[in-house]
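As you look at this complex, bear in mind that one protein chain is not there, while each of the others sits in place.
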Amino acid sequence: MTAYLFRRTLFAVFVLWGAVTVVFLVLRLVPGDPAQLILGSDATQDEIARLREQMGLNRPLVVQYGIYLGDVVRFDFGDSYRYHSDAMGLVMGRFPLTLQLAVVAMAIGLVLGISLGVVGALRVNRLADRVVSVFALLSQSMPSFWIGIMFILVFARQLHWLASGGHGGFDRLVLPGITLALPLIAILIRLTRSGLLDVVHENYIQTARAKGLSERLVIFLHAIRNALIPIVTVAGLEFGKLLGGAVIVETVFSWPGVGRLLIDSISARDYNVVQAAILLIACGFVLINLVVDVLYGYLDPRIRLGR
Amino acid sequence: MSSPADPLLSVRDLHTSFPIRSALLRRKAGAVQAVSGVSFDLPAGRTLGLVGESGSGKTTLARTVIGLAPPESGQVRFDGQDLLTLPGADLRQARRQIQMVFQDPYASLNPRLTVEQIISEAWLINPGVVPRDRWATEVRDLLARVGLNPDHADRYPHQFSGGQRQRVGIARALALRPRLVICDEAVSALDVSVQAQVLNLLADLQAELGLSFLFIAHDLSVVRHISDEVAVMYLGKVVEMGTTEQIFTAPVHPYTQALLSAVPVPRPWASPQRRQIILAGDIPSPMSPPSGCRFRTRCWKAQDRCATEEPALADRLGDHSSACHFPELPATPAGSK
Amino acid sequence: MDDPLLSVQDLTVRFRTRAGTVTAVDRVSFDLAEGETLAILGETGSGKSVTAQALMGLLPRPAGQVAGGRIVYDGTDLLARPRSDTRRLNGTDLAMVFQDPLSSLNPVFRVGAQIGELFRRRRGASRSEARRKAIELMDRVGIPAAARRVDDYPHQFSGGMRQRVMIAMAIALQPRVLIADEPTTALDVTVQAQVMALLAELKAEHRMAMILISHDLGVVAGVADRVMLMYAGRVVETGGLREVYETTGHPYTRGLMASIPALDGPRERLVPIKGSPPDLMRLLASCPFQPRCEFATDICGTERPELMPVPARPESHRAACHHAKEVATDVVPG
Partner (left out) sequence: MDRPTEQVLPRNDSKAADSPTPGDPPVAARTRVKIGRLRIIASLSVIALYVVAAVIGPILLKYDPVATDLGSRLKPPGTLLPSGHTAIFGTDQVGQDVLAQMLQGARVSITVGLATLVLAGVIGVAAGIAAGYFGGWLDTVLMRLADVQLTFPSILLAIFIASILGPSVVNVVIVLSISNWVTFARVTRSQVLGLKNRDFVDATRTLGARTWHLMTRSILPSMIAPILVVATVELGHVILAEASLSFLGLGTPASTPSWGTTIANGRDYLSNAWWISTIPGIGLAILVIGFGVLGDALRDRFDPRLRSM
């Protein structure tokens, strides 16, 4: 297990390095001058030259990359041009709000997704299963920004039940939470349902029945544990996507998290904040995946003990 | 050209290993020395039976001979040419004469092709063997030869039963007019009644076409039935080799004796002197075989010497070769008269 | 004579498939006495495993359904009782060992827990007691260092050891009938010998009745008292082991015997059964073996043969063949 953990951690570090490199490359290799990009089209040549000097853009790419890596390790992403403060600090300040949203969505997604998936599998091809499947299809086919707008239209504008945006109490979390959770619910329903249907045909389920265990025990003890293994992996990946998806939901609901900051910074060309935000989310994603790997190993002894 | 005395296939000190990767993590978990130092000769027109349990390396040996698995070292001489050093064009020419019948009649036929396409694929790949305008006729001939209805050439594999599919597999193997056919558990997946049909078919084909067979199986009675000579493998090594008669009536290696005695026979009362030897323990993992003699962990004769010194395959009793420090004829013949 | 422990009468099982309905088991009847071993023999699709699944209430539902007959265990008809009711007999009265021990063990639970589960869930034993009993059982079925291996997972065992674990689970609650469905087919010959020896030993020790399902006429020869051959879902021959093997009453049994290459004696050309097994979808009201049979006459194509006594031992040996008498007295080839 230790060796397994070590390998996974090493991989996480590797992946983070990859993410940092991608951000660097995208910023430096796209057509156009980053300084120009940052300062906008009405900047003077002098201003651009000064910024180039300041950013080290005149040096060879490899050197720039080295400097960049050094800065990243020290969590130094420079200052925000808009707020004149530490970019990463700014992003970190907003992060708890995004996390709050993602955690709520995750909770809703896991509970609804898995339980509806189990219902679908146990009632396969009957009415309940069909209703669940249609719900899953709708949830994954409707654009979340549009669903968010529809929620606002119905629950805030028409019914006046809930606030249309901003952050604050529980009532302001409900709509963005559900909006963010819908695609996740859809994926988990499908995965749970098909996973359980596969597992139920495994020979060890027959063994459990041959032992005289009740059908309830057979399903909830022997089948679900096995069906959960792929769900854990996907749920982990999806948590990362929630962090990304939060960008859209935060925009729709004016939720002042990292995503909102990201979009605002993009339109303001505040690139230091943009990369800080991107890397922070990637970092969160990698950490979550590490946790999932560990959990995965716990759930599946074939991995934990190495085959 | 080779003289009649030369073996058609001659394998010398062949080693093949492959890395084991865990399926989920893609990391190397070790290497299996699947075939470690195997030598044998197969004369033209004869059948060499290769028996062994799982992990004995018999399938890897077959795959190495036919070129599906790269060997580490050793020689595979076919018709006097070393297949492992032969240059490209000559190698293709030589390989064409070695064909294989696979174990699983379901997995070994491409489900998307008709029987005619499956068989004629050999000629598509090797232009010049049969001109295209003769394909249809040749396919019909081959189908008839293996006992199938020639009118079924346009059918797909799923329209045939297991035994019929195996006949299609045999027809495909014959398409290039090979001299050596490797049968890798070719009848193991078949029901007994169908297995007998296919065994008879193979015997007929050998008589008609003068084929040599390298016949791999775990079923000893099948191997006895079809083979002229038999090699017994255990954990990547040949432990005993001789004529079928020698191996089945006078086995000298303890493993061969145990293996023979473990085969269930339908009428045990007909041979009351038959005594079952029940071996202790499991076959060790081929990833970490025991030192010295690989069979010693399950052998009732094992002594200190067996752990330190590996017995070579040699003729110690003046009859046939075995790889045991203490070979002796069984008190009661395992398969008796 | 006492009532048999298990009595199957006219059991019929149908499967609905994409292509239509298949009668996988067709009016199968047999009795099993206490302590007796019955071998059910047959090739692929003969219905032998489906019979076992029906006995254990494990037919894949709703595709497979019992379409008729009775399964009387210890005086009660299992088919007349609700499924949840008969399920409770599994493990304590009827137990089963499956063909593939790896896929038959749950990969995510320790073997000790999987064995101990029987005591915990069925006998209300405590965790530590169940564990102790699991170790005892593992020891009994010949797993070395049981106390150390009790916390291992199935994938850490070899094929033979896994099958021993399966056997330990099957005998844990001392069932009266043990059904072993091809218990050694996935194992190597030397390991097969070990497992068969273990089964024979346990059977004697616990006075269990056993149903041994196999495609291999040799494997069962060492342990079975009686054999029953199935072909195309029907019983074609049944009787004492030696009666059936020596004075064979059905051409199919005879053909099987002649198809097996011998391990000793002269090597002769095999005499296989011609043709292939019938399509279960297109069974007619005739003898299913008729197209492959060398004894077939007109009646075989029109009338389904019932089991009838074979002359030498009419009280116990029966074959479903219009020409059973002829077959039994004809000289057996080979």
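Letters are used for the chains, namely A, B and C, taken in the order the chains are written, and counting of residues starts over at 1 for each.
The definition used in the following text is that a contact is a pair of C-beta atoms (placed from the backbone, for glycine too) under 8 Å apart; a residue touches a chain by one contact, two chains touch by 3 or more.
A quick note: this is a predicted structure, and the numbers were derived from the prediction, not measured.
Undergrad: Of the listed residues B:Ser10, B:Thr64, B:Gln99 or B:Thr297, which contacts the missing chain in the full complex?
TA: Residue touching the chain left out of view: B:Gln99.
Undergrad: So one chain is hidden, and I want to know which residue out of A:Gly195, A:Gly212 or A:Pro301 touches that hidden chain in the complete assembly.
TA: A:Gly195
Undergrad: Would you indicate which residue among C:Leu6, C:Val28, C:Val50 or C:Leu199 is in contact with the undisplayed chain?
TA: C:Val50
Undergrad: Hey, which of B:Gly67, B:Pro150, B:Pro268 or B:Pro290 is the one touching the hidden chain?
TA: Touches the omitted chain: B:Gly67.
Undergrad: With the full complex in mind, choose from B:Thr16, B:Ser56 or B:Ser322 the residue touching the hidden chain.
TA: Residue touching the absent chain, from the options given: B:Ser56.
Undergrad: In the full complex, which bits of chain A touch the chain not displayed? Write them out.
TA: Per the touch rule, chain A residues meeting the hidden chain are 11, 14-16, 18-19, 22-23, 26-27, 30, 37, 124-125, 137-138, 140-146, 149-150, 152-153, 157, 190-191, 194-195, 197, 201, 203, 230, 237, 240-241, 243-245, 247-248, 251-252, 262-263, 266-267, 274, 278, 281-282, 285-286, 289.
Undergrad: Hey, which chain B residues sit against the chain that's not shown?
TA: Against the missing chain, chain B presents residues 20, 23, 32, 53-60, 66-68, 92, 95-96, 98-100, 102-104, 107-112, 121-122, 124-126, 169, 172, 175-176, 185, 188-189, 191, 218-219.
The rule we apply is simple: only the chains that are shown with their structure count from here on.
Undergrad: Just curious, how far off is chain B from chain A if you go by their C-alpha centres, in Å?
TA: Computed value for the inter-centroid distance: 54 Å.
Undergrad: Mind pulling the chain C residues that touch 2 or more other chains?
TA: As it turns out, chain C has no residue touching two or more other chains.
Undergrad: Among the residues of chain B, which ones contact at least 2 other chains?
TA: Residues of chain B touching two or more partner chains: there are none.
Undergrad: Please output the residues of chain C touching chain B within their complex, sorted ascending.
TA: It is residues 43-44, 144, 158-161, 188-194, 196-197, 215-219, 221-222, 242, 245-246, 255-265, 267, 269-274, 276-277 of chain C that touch chain B.
Undergrad: Can you list the chain C residues touching chain A in their complex?
TA: Per the touch definition, chain C meets chain A at residues 56-58, 60, 84, 87-92, 95-96, 98, 100, 103-110, 117-118, 121-122, 153, 155-156, 166, 169-170.
Undergrad: If you look only at chain B, which of its residues touch chain C in the complex?
TA: 53-54, 161-164, 191-197, 199-200, 203, 218, 220-222, 224-226, 244, 248-249, 258-269, 271, 276, 278-279, 281-283, 298, 335-337
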